[in-house]
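Heads up, one of the protein chains got dropped from this complex, but the rest are sitting where they should.
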Amino acid sequence: MLLIDGERMYPNIQAYDRGAMFSPDGRLFQVDYARENVRKGATAMGIVVDTGVALIAHKNIMEPLAVSSTVQKIFRIDSFIGVAYSGMISDGMHLIQVLRNKAQSHRMIYNETESVEMLTKEISEEMQVATQYGGVRPYAVSLLVAGIDNSPKLFEIDPSAAYLGYKAEAIGAGKKTAEEMLIKSYKESMSIDDAINLGVSIIKKVQEGKLAENNIDISTVTKNAGFVAYTPEQIAKYV
Amino acid sequence: MLLIDGERMYPNIQAYDRGAMFSPDGRLFQVDYARENVRKGATAMGIVVDTGVALIAHKNIMEPLAVSSTVQKIFRIDSFIGVAYSGMISDGMHLIQVLRNKAQSHRMIYNETESVEMLTKEISEEMQVATQYGGVRPYAVSLLVAGIDNSPKLFEIDPSAAYLGYKAEAIGAGKKTAEEMLIKSYKESMSIDDAINLGVSIIKKVQEGKLAENNIDISTVTKNAGFVAYTPEQIAKYV
Amino acid sequence: MLLIDGERMYPNIQAYDRGAMFSPDGRLFQVDYARENVRKGATAMGIVVDTGVALIAHKNIMEPLAVSSTVQKIFRIDSFIGVAYSGMISDGMHLIQVLRNKAQSHRMIYNETESVEMLTKEISEEMQVATQYGGVRPYAVSLLVAGIDNSPKLFEIDPSAAYLGYKAEAIGAGKKTAEEMLIKSYKESMSIDDAINLGVSIIKKVQEGKLAENNIDISTVTKNAGFVAYTPEQIAKYV
Amino acid sequence: MLLIDGERMYPNIQAYDRGAMFSPDGRLFQVDYARENVRKGATAMGIVVDTGVALIAHKNIMEPLAVSSTVQKIFRIDSFIGVAYSGMISDGMHLIQVLRNKAQSHRMIYNETESVEMLTKEISEEMQVATQYGGVRPYAVSLLVAGIDNSPKLFEIDPSAAYLGYKAEAIGAGKKTAEEMLIKSYKESMSIDDAINLGVSIIKKVQEGKLAENNIDISTVTKNAGFVAYTPEQIAKYV
Amino acid sequence: MLLIDGERMYPNIQAYDRGAMFSPDGRLFQVDYARENVRKGATAMGIVVDTGVALIAHKNIMEPLAVSSTVQKIFRIDSFIGVAYSGMISDGMHLIQVLRNKAQSHRMIYNETESVEMLTKEISEEMQVATQYGGVRPYAVSLLVAGIDNSPKLFEIDPSAAYLGYKAEAIGAGKKTAEEMLIKSYKESMSIDDAINLGVSIIKKVQEGKLAENNIDISTVTKNAGFVAYTPEQIAKYV
Amino acid sequence: MLLIDGERMYPNIQAYDRGAMFSPDGRLFQVDYARENVRKGATAMGIVVDTGVALIAHKNIMEPLAVSSTVQKIFRIDSFIGVAYSGMISDGMHLIQVLRNKAQSHRMIYNETESVEMLTKEISEEMQVATQYGGVRPYAVSLLVAGIDNSPKLFEIDPSAAYLGYKAEAIGAGKKTAEEMLIKSYKESMSIDDAINLGVSIIKKVQEGKLAENNIDISTVTKNAGFVAYTPEQIAKYV
Partner (left out) sequence: MLLIDGERMYPNIQAYDRGAMFSPDGRLFQVDYARENVRKGATAMGIVVDTGVALIAHKNIMEPLAVSSTVQKIFRIDSFIGVAYSGMISDGMHLIQVLRNKAQSHRMIYNETESVEMLTKEISEEMQVATQYGGVRPYAVSLLVAGIDNSPKLFEIDPSAAYLGYKAEAIGAGKKTAEEMLIKSYKESMSIDDAINLGVSIIKKVQEGKLAENNIDISTVTKNAGFVAYTPEQIAKYV
């Protein structure tokens, strides 16, 4: 965090953390602060295996009367593409909507599912603008774009709009712990079921407690079935 | 509240509570401050039961010559959707108008009532913009969107534009107390009448005093009757 | 007033009273300051009785050579709607013009007088924008919209753009005193003449002095005659 | 003036005298400062009598080689309307041009001279905008709009865009003295010649010195002759 | 100059010299500062005589290799109108271009030379905008518009966009000295040659040194010849 | 770095490092700070030889589960043009997209590959705007544009939008070291293979460690084959 030296250091830092402006060492503080927001978001993961991609996301429902199914962390974008997000809810929901519109446009013009990387690039262009122009703040959201075009793919986009492909990657509060566990246990040859089990066990570890089927969101994109959102009943089998 | 450490702490906080800008810990202070406005608004509640949704709202009329019927806290949006709000009156009235226009558009294009979640998402998009762009402040309003599509639904949207589904939820000054009472007493299998009685008893508790029929707004959305705004005579029976 | 603690307190307050921005406790200071302007305006009143609505407004003419008839505080908007205002003159005149245009549009499209509440809501939308966007200040005006649609109606709109219906209500410098007197003496069954007499006596009390016929503006909206602006001769009979 | 308490008081005042923003007591300081500019302008007067209106304005020509006839303080707007201004020259000239265009438009559309009050209201709308929006300063000008529609009329508009009708009124540096003299000597039954003589004597008093015919501007609007700008020869008879 | 009280006074002054904003005493500091720029410009003069107007301008060429003929201080606008400027070169050149376009437009539409005062008023409107709106600075230029319509005319416009007619007037660094000499020696009955000689002698006095034919610009507008720019050979005769 | 004198020096520097504004010594600090960002980017190089141009870029993949092939530092723009970038990822990806669009437009209009310099100039125009206007920050990216038109060409563009042709040039963290090694070893007569070997050896030196085939990006533009992106297998032969 930026406040290490406390009050005295603060006035100088302030000078560069407004709007679309570089600090003397070339950083965009507003982007860093947006990342800080994501760092407090719910943990989500994507795991690529030979037959597809699994997305597993924690749903941090603390209110007993909340309807679990409305806390959605994973979204169908197209028949072979799904997205998980972590960070500010309304920013996430907005970007999901943009992603769906872009995927739909592509399908209508070209009559095909857009490649996972192309869709990722398009949403990155949208997010880059919010880091370069004044009068708008960056998006406080990281995204995991999972899908299959010629093979299973997984991309992470962060608030700076940078994106990168992964075999397995986590976002949100448990990112660091999750990544260490993924590095230890990930095998591309796993079955999609093993990938889900790995993801669920990591969420359990990160949350230091029990998970119910309504505290977790699971979706897969597989060659046979395309994007599938798991029902609570299906999820219960993994918890 | 933010002023815990008083004057000395203030100059630093100020640095991040202007416009659409993140603080070093990734918060949007203007959104937090808008929530503070809602926290002083009149208490309102939504309760989902098997046969529909009840909306109960306190009408804090302190002026003897005010016309109770013009203090409206619950609004018909479409034949099967109603909305309660708490917070800044003119912001609330504006969003009610936007909701009605969106519902009407949908009906004209698709000849059907929009799903409750889709309508909620549309107003959330409108509110998200006011949290991301400079030159405009967030809406100081929380909304309870209640309706029936394939089943009874209730959503809460707050000034950050985040929304979530609930079985029962409260907004405004009495939110905390009301939620505790709802958790204790809520049963989905209640009749719609019991739901209203529960809501009215909670408002009474929150207000620590007597309620007259013109200090409360009640509406229901039921499968048989759609959206119904209760008359003072009907309300009197519950008070 | 905000300056209670004097100079030392001031720097902090300043931080939140610019443009469209919330203070940490969720207030819009520019709206509060606009209200302060209205609090110095001429006193005006609306009184609803069974047969119509009376508007009575003080005209504070201190210059002997000013032409009393040009100091207008009550305006005809449509055949069954009149409006009184208090606050900044040019803001008031502008909103009167907007109200007239809106009423005229409605009449041209629907061939009917707009309902009093709908017209009130339309001008409220106009005023809400001035509280939410940067680069524009709120209107420093309170309005009393009086009229008859299916029954006599009276609405007050304040600089926050909030509106509420009343049986009797006052705005401007004498608001508090006038409201206390109205609560004591108001009866809906009064004749319109009694309502005028009540209003004039309140203005006299507030102004602590004599009133001439050219220091007061009186208009009524009645079922039989619609909007009628009283002539100085007619007013003289009440003073 | 605002600087009564000198330097220490200043920092606080500054906080509210920028752009279109209210001070805590509901004032618009930029409008007050624009009035201060007008308070240093040349004195001008309008006097309404039974047969018409006289406009008399001081022309403060201190440069011997300036051409008196180009220092114009009174302008013909239409055949029965004239305007005098005091304050910032380029602002005044701009508003005169706007007034002429508006009067011309009205004449072209309706084939009649616009009423004096309607024209006053139109220029007031133009000036009100400059008090409400950021990025533009108020006009530093007061106007006297004189004319005849069904009877002789005189309106004053000040930098706040407020306007009021008068039997006789003065603007500019000598406003206060002139108004006191007008109150003492004004009679509506005066001849137009007596009105001019009164006006000239007031200018003499205000200027504490001799006036030549080229130090004064005189125009009248009368029922018989409409707007007439007096020639230096005609003016010489009154000085 | 504004810095009389030095550093301590400065912070207060600064508060009002930004953009289009009045100081508490109703001044526009940015306009005053633009005038200060003009006060350092080359001296120029216009002298009206019975048969026309002479424009005489100093060309302060300190670089031996500069091409005197490209240092133009007087410009032909139309066949009977010329303009001299003093102040910021690029601002001056821009306004000359605007003047030419306006004169050309007028000629194309009405097939006549525009009146000198009308053209002056048009450029004043252009300059007024730069004193009222934020995001643009005033023009740092004074203009002398000379021409003949029904008689010879001379107008001065300064950075505030105010204009005034003169028999003889000077702008730029030598303004004060030149005006004193003009007052002493000016006679309207002079020949145009005498006017030029008077102007040249004033420039010599102001510059305290010798003038060569390439240090001075001379043009005349006369009834017989219209606008004429003198050649270096013609100028040499006056130096 | 700018902070040499620490806190005391800072307030002055701050005064000039906002938006599009020069410091007293004519620098644009925001451009300097954007360069600082590039100075932390991955090292990339371009080497021109007689038969073509080689681009060699380091791919700094520290996460074991990242997919190397998605960390792309070199991009095909057209059949005879490739580009490498260093700096902020989303800025780089955006400019790559702009370059591709411009190249495609040119091809569609003129049916030819654009010249390398013309394409460089076009992207420079895009980047220049971001250094001159407020409300937008400069691009934090340096580009190496490599291609063949009539001969092999290499251009570097930096965040100031300045560009220059080179025989061999490096960008990013290892720029300085790489340039020294290039100066020592570069020969235009090298084979394209030797150029690649030189580039890979420099990256190894800069990174002070071993390189695997998935830590490096290699592409060439040659007269025979046009733009060719090397496969990991091909790259492995050089590492």
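Note that the chains take the letters A, B, C, D, E and F in the order they are written out, and that residue 1 is the start of every chain.
Basically, a residue touches a chain if its C-beta (ideal position, glycine included) is under 8 Å from a C-beta of that chain, and two chains touch if they have at least 3 such contacts.
Bear in mind the structure is a predicted one, so any value in this text is a computation, not a measurement.
Taking every chain of the complex into account, the absent chain touches E, F. Contact with the undisplayed chain is limited, among F:49, F:127, F:216 or F:235, to F:127. Within the full complex, the residue among E:49, E:99, E:123 or E:140 touching the omitted chain is E:140. One chain of the complex is left out; on chain F, the residues touching it are 12, 15-16, 20-28, 117, 121, 124-125, 127-128, 131-135, 154-155, 160-169, 179, 182-183, 186.
Mapped onto chain E, the footprint of the missing chain covers residues 1-3, 7, 10, 13-14, 17-19, 29-30, 33-40, 63-67, 69-71, 88-91, 93-94, 97, 130, 134-140.
What we mean here is this: only the chains that are shown with their structure count from here on.
By the document's definition of touch, chain A and chain F have no common neighbour. Rotation angle for the C-alpha superposition of chain B on chain C: 50 degrees, rounded in steps of 5.
Measuring from the averaged C-alpha position of chain A to that of chain C gives a distance of 53 Å. Touching two or more other chains at once are residues 134-135 of chain B.
Interchain contacts link the chains end to end along an open line, per the touch definition above. Of all possible chain pairings, those that touch are A-B, A-F, B-C, C-D, D-E.
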